[in-house]
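All protein chains but one are shown in place.
Lettered A, B and C in written order, each chain numbered from 1.
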Amino acid sequence: MNTAKKQAEQIKEISGVNPLKCMKCGKCSASCPSYNEMDIKPHQFVSYVVNEDIESLVNSKSLWKCLSCFACVERCPRDVKPGKLIDAARQVVVRQKGQDYLSPNEIPELLDPDLPQQLLVSAFRRYRR
Amino acid sequence: MSIEKEFRPKIVAFCCNWCSYAGADLAGSSRLAYPADVKIIRVPCSCRVNPMFILRAFQKGADGVIMCGCHPGDCHYSTGNYYARRRMTLLFSMLDYIGVENGRTRVEWVSAAEGVKFSTTMNEFVEKIHSLGENVRLEDLRCKN
Amino acid sequence: MKYSYYPGCTLRTKAKDLDAYARASAVALGFELEEIENWQCCGGVYPLGSDEIASKLSSVRALNEAKEKGQDLVTLCSACHHVIKRVNDDMKNVDDIRTRANNYMQLEEPYAGETEVLHFLEVLRDRVGFDKIKEKVVNPLTGKKIGAYYGCLLLRPGKILEFDNPENPTIIEDFIRAIGAEPVVYPYRNECCGGYISLKEKDMSKSMCERIMDSADGMGAEMLITACPLCLYNLKKNGNDKLPVVYFTELLAEALGVKEEVAK
Partner (left out) sequence: MQRIGVFVCHCGSNIAATVDVKKVVEMALLEPGVVHAEDYQYMCSEAGQAKILEAVKEKGLTGIVVCSCSPRMHEATFRKAAERAGVNPYMVEIANIREHCSWIHKDMEEATKKAVILARAAIAKVNLNAPLQPGESRVTKRALVIGGGIAGIQTAIDIADAGYEVDIVEKTPSIGGRMSQLDKTFPTLDCSACILTPKMVEASAHEKINIYTYSEVEKVTGFVGDFTVDIRKKARSVDMNKCTGCGVCQEKCPSKKAPSEFNRGLNTRSAIYTPFAQAIPNVPVIDRDACLKFKTGKCGLCEKVCQAGAIDYAQQDEIITEKYGAIVVATGFDTIKLDKYDEYAYSQSKDVITSLELERIMNAAGPTKGHLERLSDGKAPKEMVFIQCVGSRCADNRGKSYCSKICCMYTAKHAMLIRDKYPDVNVTVFYIDVRTPGKNFDEFYRRAVEEYGVNYIKGQVGKVAPLPNGKLLVQGADLIDNKQILKEADMVVLATAIEPDPSVRKIATMLTASIDTNNFLTEAHPKLRPVESPTAGVFLSGVCQGPKDIPETVAQAGAAAVKAIGLLAKDKLMTNPCTAKADELMCNGCSTCANVCPYGAITYEVKQVNDHGIREDRRIAVVNNALCQGCGACTVVCPSGAMDLQGFSNRQILAEVDAICR
């Protein structure tokens, strides 16, 4: 198995999603609140995994723009759940050392006195291993 | 290569003519595979399945017996599958009591339109029989070749 | 009635109000919240990979403690509720996760999702009953037009959270009616505020929060209420200040006449 194929399989496994169920209706992209910030759009995530272009996915800006708000997961008529694929791709990245999107050094300047712990905790979970 | 022979279970499936046999046909024409270990016997209705047939199957070395009929309420003969359901519940608990595990017997309702269900049911059942291994209870050793 | 209670990290620090008003209201409504001993942080987000176990264990511990006490587990923070409810669903329905988590936990009796997880709002709706709350209200918030902000964590995925209709929820509106105020329904009440993204992408959160506030304001709301500390923070920090945002428990305490008590 070549690397791309292996990575695609890994993403399918982590997410538990079968991207072949997609009928390309675009309801995910229609629902996504972060759509305009994304370079690879939610519906494209599915076809990138099908076509095993994981390199583009893991280098995509979209990984860090997805809110995990589950709007696409809730509304997907085919049970494909693009949000889970994005989560899985993000996992692939943060599980590699030195690939974190958030470093502890950044944090002090991002803090403000009202900021709830919940925010930091979840950001750490999303961005780091 | 292992010297031990691979376990190939003997599985008898009783299918009613109107729903489940047709469901099996649909599984076939849709090319939905299931293991060759399953052999189907056609009966007009699930209520035609005499407990004697099932006992005989185990006696002759079957490792699992499954009975399929129309969904409750959809019986071609109106009420046949209700009789079958009650009968099999009793029979299976008796079989369990004498050591033929519950997993070796199964009742499933498969309509003529449920080729997919037929195939998944058979796959599951064969897998279950594999996990239980060869049936040794009830087998009439005199029948062994 | 006694419930096990999981407050979570934020309710100990930045969202002390959310917690304190809830406790006082519970007393007024005649049920007791018994805090789980030595609870640990739920992690804030439901573990993303289906292969992760370790990050689910703190939830399992809390769930199991409630089970041992024979109590339902009540949560208040949306994030905690989301995480714990989903982990519980895994423990109930996903064989692999259940087996592996129990292998780690080494409990006397394996945990298999027996505990019922209830959000505080669900306790109000399903156990106390909004009609009963209406009876106990001493300071009805008559005439106040309030928009409910649900966010995403309480509602989705609807099949697992089973909190309310994820696209047209009504529980907080019913709550608003129970305390004598008037609910304002607006379409963006179940759209995301940006969540954790506001740490690094303030602008994104800003556009989302503004849209939510404009929508509520346009429909005639005078204030927003929420159950989530992060939503509250984002709406206040990144919204356009059109509407005040408070925790729903604060209004409940006010209506029940126990707000002053808490302030002391």
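Assume a residue touches a chain if its C-beta (ideal position, glycine included) is under 8 Å from a C-beta of that chain, and two chains touch if they have at least 3 such contacts.
These figures come from a predicted structure and were not determined experimentally.
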Query raised in the report: Relative to the complete complex, which of the depicted chains are touched by the chain excluded from display?
Result: A, B, C
Report task. Spell out, residue by residue, where the missing chain touches subunit B. Result -> 10, 12, 18-19, 21-22, 24-25, 27-29, 31-34, 36, 39-45, 47-53, 56-57, 60-62, 70, 73-80, 83, 87, 111-114, 119, 145
Report summary line: Where subunit A meets the chain that is not shown, the residues are 21, 23-32, 35-36, 41, 43, 71, 75-79
Query raised in the report: At which residues does subunit C meet the chain that is not included here?
Result: 165-168, 185, 187-188, 191, 215, 218-220
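We take it that only the chains that are shown with their structure count from here on.
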Query raised in the report: What is the shape of the graph in which nodes denote protein chains and edges denote touching chain pairs (line, ring, star, complete, other)?
Result: other
Requested in this report: Could you grab the centroid distance between subunit A and subunit B? Build each centroid from C-alpha atoms only and quote it in angstrom.
Outcome: 45
Query raised in the report: For subunit B and subunit C, what's the span in angstrom between their mean Cα positions?
Result: 49
Requested in this report: Under the touch definition given earlier, write down the residues of subunit C that touch subunit A in their complex.
Outcome: 8-10, 13-15, 41, 43-45, 47-51, 55, 77, 79, 152, 155-158, 166-167, 191-192, 194-201, 204, 208, 229-230, 232-233, 236-237
Query - Residues on subunit A engaged by subunit C in the complex (per definition of touch) - result: 13-16, 33-34, 37, 64-65, 67-71, 73-74, 87-88, 90-91, 101-102, 110, 112, 114-126
